[in-house]
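Of the protein chains in this complex, one is absent; all others appear in place.
Naming follows writing order (A, B and C), and every chain is counted from residue 1.
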Amino acid sequence: MARIGVFVCHCGTNISATVDVKKVAEIAKGFPGVKFATDYRYMCSEPGQDLIQKMVKEHNLTRIVVAACSPSLHEKTFRTCTQNAGLNPYFFEMANIREQCSWVHDDREEATLKAIDIVKLATAKVGKNNPLQTTFIPVEKKVLIIGGGISGIQAAIDVAFNGFKAVIVEREPSIGGRMAMFDKTFPTLDCAACILTPKMVEVNQSDLIKLYTYSEVEEVSGYVGNFKVKIRRKARLVDENKCNGCGTCWQRCPVRLPSEFDMNLGKRKAIYVPFPQAVPNVPVIDQKHCLYINKKKCGICKKVCPFEAIDYEQEDEVIEEQFGAIIVATGFTMFDHSIYGEYGYGKYKNVTTGLHFERMLNSSGPTGGKIVRPSDGKEAKKVVFIQCVGSRDEARGMPYCSRLCCMYTAKQALLLKEHNPEAEAYVFYIDIRAAGKNYEEFVERVQDEYGATYLRGRVSKIFQRNGRLMVRGCDTLSGTQIEIDADLVVLATALIARPDAIKLAQMLHIPYDQNRLFTEAHPKLAPVETVTTGVFLTGACQSPKDIPDTVATASAASVKACGLLSHEKLPIDPQIARVDVEICSGCLACKEVCPFGAIEKEEIVDRVTQQKRWVAKVAPSLCNGCGACNTACRPGAIDLDGFTEEQIFGQIESLTADKGNER
Amino acid sequence: MMKVAYYPGCSLHSTAREYDISFQLVCRKLGIELQEIPHWVCCGSSPAHVTSHLLSIALPCKNLILAEEMGLDTVVAPCAACFNRLKIAKQEVAEDSKLKKEVQEVLGKPSAGKIEVKHPLQVIIEDVGLKKVEEMTRRKLQGLRVASYYGCLLVRPPSVINFDDPEDPQSMDNLVSALGGEALPWAFKTECCGASFSLSETDIVFELSGEILNEALEAGAECILVACPLCQSNLDLRQKGIEKRRGKKFNLPILYFTELLGLALGMSMRQLGLSRHIVNPSKLLERKLAVT
Amino acid sequence: MNDNRSVKEKNLELKPSPEKVKIAAFLCKWCSYAGADLAGGSRKKYPPNVIVIRTSCSARTNPLFVWKSLEKGLDGVLVSGCHPGECHYSEGNYHTRRNFAVFRKLLEYIGIEPERFHMSWVSAAEGDKWAQVVKEVVKTVESAGPNTYFSKKKEDNA
Partner (left out) sequence: MKCSIASDKFRRKFAEQIEEICGERISLCYQCGKCSAGCPVAYAMDYLPSQITRFAQLGLIDKVMKSSTIWICASCQTCSVRCPRGIDLAKVMDALRILAKRKGIVPKEQIAPLFDGIFLGSIEKYGRLNELSLITKLNMASGRPFKDVSLLPIMLKKGKIKLKPQKSNPGKEVRYLMRKVEKLESK
């Protein structure tokens, strides 16, 4: 008979404020098999864990229940603790009386009663836990980095620095991401290209880093140490090995199109590199607009290419590679302000966004560094900046603060003044959030030295009158309504998750929040990990981040990934399905429902009849432990360790033990 | 033939007679039979909802019940304020069971729930269809530059009204285009005219309606099209006063959309009661549309 | 031992009222359990009648578990998993949906109130929804009252 110890955590006052933890422990002493129960302020602390180990010895305990927070937080901690106490780590169960009890109930008596039930469930289960042994799998020493912005670039550099191989998969024709579009960066005002380009070159020249640009991840299977990834390399129609980026082709291409990189303020050709410093410096043919592809006309690029690199017949290629770890660095996209009718539904040409403004500021950008009105190309002298467009707007945008708009707006106001000291900058803000090194000082400088006018209030309406923009706002500090006629309005639109974020999350089996941002394993203590071991997060795909934070998380994620790769082999979860061949009838209904192809049929010799027969067999390295096979199995021959029939029936019985007596 | 209950509201029987007349004429032409709700009462308008929430719901509900008792499934309310109050009452009673009970107690009858509340614009666009209207047009509004003014209550709150866009509505503009006129884009379609302050805080009406008139004129309008008797009254009746204050001539006729529709369908100014306007539209209409 | 405990609980004045319905909820650990955790993290309040049994996947929840729960006298059962199409194991919840569609018919056939059995899809991001689901389930089960189907059967047989 198992000897169970129950440890009830106060979690400071997180639990004890609502749940009478002492009563819970006292009553738990009466549960079947419980030989010891106590409460303690912080079970996850070192003294808390010591207490468990001490009590195991003192009371000869063989099973442990900790009633505290969610298993997603501390199951691992206490498993290790159980193991350190000399027990099998799976002789442990967690009773979640915080997230699912003390935090969601107000009534102390009701909450205590529920906590008692939750502990009862755990003790009923733990007594029936099987000892499980961890098995190991070898590790593929290569990291996949999805996304080639500053986040992915930094991660790749750090992985390579640690001596491991990295592969960057980037959707666009060049790496560089959003940062490549910026003019200067706050608060130091160094030029974005000057600090990014060397890193892009480093990535390109490293022997350990491979670039798949114009490519997308299509399928991910496997698990930590052995992810199998299918990558679609979209047809560039240009042979990367032959092309040396001389540029003859795009100089001669007759098709002119709006440039996405320049926010449609400038032009590009149908064969193009998105920007001059592109890495790789190999163009791509825009198949939608290429005359040859669509009308079998032109073909100039092929004719003029000195290296015969143009290949109109090239097709998409899907390759498969194996990786030990994956770093997700897919970044963000900008909120589309055209849902705001009061800002003109996106139909006013001179209502632009921060990214448009960056391109205009850039001296190699579409306007040559001149701040102009997109409607007529005339210089913009009076510019209104509006912060929080789509941010902090539960009604129609995102509920969160996008975190960097305050800073980049201040920077843009400053740069406007530097480009044209006569220009006027008005900034509508709600709160200035400048919590970063030298950030507050920077914003002060923009107001004081550069004379940008800050107005506290959200703009209610923008409309056009006689070709000028009328901005109707207010300054709540002075308590007045304000109307400004502006040449140009720059909206600091929210940073939001990419539209296909959910698809990627499902592919990687990582959770995402209500805003489609990827969720870290722990908001404080595991900020770059995910609940899927071996998948790490960096940059703005997790939450809006500025460049310093992005680079920091990129380095953090790559250290985590390299840490994994430094092991020769990795343990896998032993909570998987197992077949009792004595009972198995060989119907293989289980094989039908297994999503992982982990069940095969196997021939055995029956112990009683000595005849050969078929039974099901589980491949441990493929089984993910979902348990669909259990439910499908009619004779009940398959069970799932960690969630066995016996355990769950035991839980149900424990819950209803007193019910039967009452009625 | 489509049959709907008709809730004219107080204004259409007094200050907005010409809206009533033109709407009835247009309906007859388009094959819509209007049956006025017998013994309808005032919807309570703003004075009710700023005085008692229950009263502001109970009064419209009374009318909805009367309409439902006629055995019809739609009630049409041309006054934007009435339309707004009827819609809000219907929705609030449907969503709030406590309120529903109170209203029942006040009215002594179970409150109506099924009847649909529509504005004439909705009936014309959704039920009749602009295509049919276009086909029936006898007289194109060729070259007539129209600023459509929707006001507040026809489009807000969008969650209740659920009809046209709250910031840049299009229904009247589409109607004008269908009739061959030039629908002007402008930014004051849903700015407030001062609404029920016409009598109490007239200065506010002078200011707000003045802004609207000014913006319409700047946008190149020859007339303003409205769908609410309050808006019409503020822009029309107060126009002289506004001109005096701003020292600027507007001379902008304020027409109900039903009047313009009636003209396009071949009716005469006299039939439609256009002589009732304060700012005389006849010169403009004679010149542009050759109507009499 | 059970009796002993009851006495102890009485002494502590923690005796649950017999009128209070008790509901077991089988939650997959990836979505619904995490959703319930999120509800906690964002302090969404809901009634305390639901006790959660954590499973690997909603597909792990054998209809027999539900049967056993009702047979043993629980007043209601909720099974919850990831949204169809978003299963951590890619297709587990499709099996769940199929399994329980049949099972629901069976319950109806033998005359157990349909108010006692519920299914929902709650993702890890839907803390609000979880609180809402619990509220609704508790309300519906309360409308059916305490589950006496099986205890009556026993008495009848006796």
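What we mean here is this: a residue touches a chain if its C-beta (ideal position, glycine included) is under 8 Å from a C-beta of that chain, and two chains touch if they have at least 3 such contacts.
Note that the coordinates shown come from a computational prediction; the quantities given were computed from them, not determined experimentally.
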| item | value |
| --- | --- |
| Left-out chain, listing which of the shown chains it touches | A, B |
| Selected residue (touches chain absent from view) among B:L208, B:M267 or B:L289 | B:L208 |
| Listed residues A:E26, A:E342, A:D500 or A:D546, member touching the removed chain | A:E342 |
| Options B:A67, B:V93, B:I124 or B:C152, residue touching the unrepresented chain | B:C152 |
| Hidden partner chain, touching residue among B:H39, B:K114, B:R138 or B:K249 | B:H39 |
| Sites on chain B contacted by the missing partner chain, in the whole complex | 10-11, 13-17, 38-42, 44-55, 58-59, 62, 96, 102, 105-107, 152-153, 156-158, 166-167, 190-192, 194-197, 199-204, 207-208, 237, 275-278 |
| Absent chain, residues of chain A that touch it | 342, 388, 392-397, 430, 456-461, 472-476, 479, 481-482 |
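Just so we're on the same page, only the chains that are shown with their structure count from here on.
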| item | value |
| --- | --- |
| Category of the chain touch graph - line, ring, star, complete, other | line |
| Chains linked by the largest number of contacting C-beta pairs | A-C |
| Chain centre separation in whole Å, for chain B relative to chain A (CA means) | 51 |
| Euclidean distance of C-alpha centroids - chain A vs chain C, Å | 32 |
| Parts of chain A lying in touch with chain B, wherever the complex brings them together | 340-342, 345, 461, 463-466, 470 |
| Residue ranges of chain B touching chain A (in the complex, touch as defined) | 165-168, 187-188, 215, 218 |
| Touching residues (chain side chain C, partner chain A) in the complex | 1-6, 8-9, 12-14, 16, 18, 22, 24, 29-30, 33-34, 36-37, 39-41, 43-46, 48, 51-57, 59-63, 65, 68-69, 72-74, 86, 88-92, 95, 99, 124-126, 131, 146, 148, 151 |
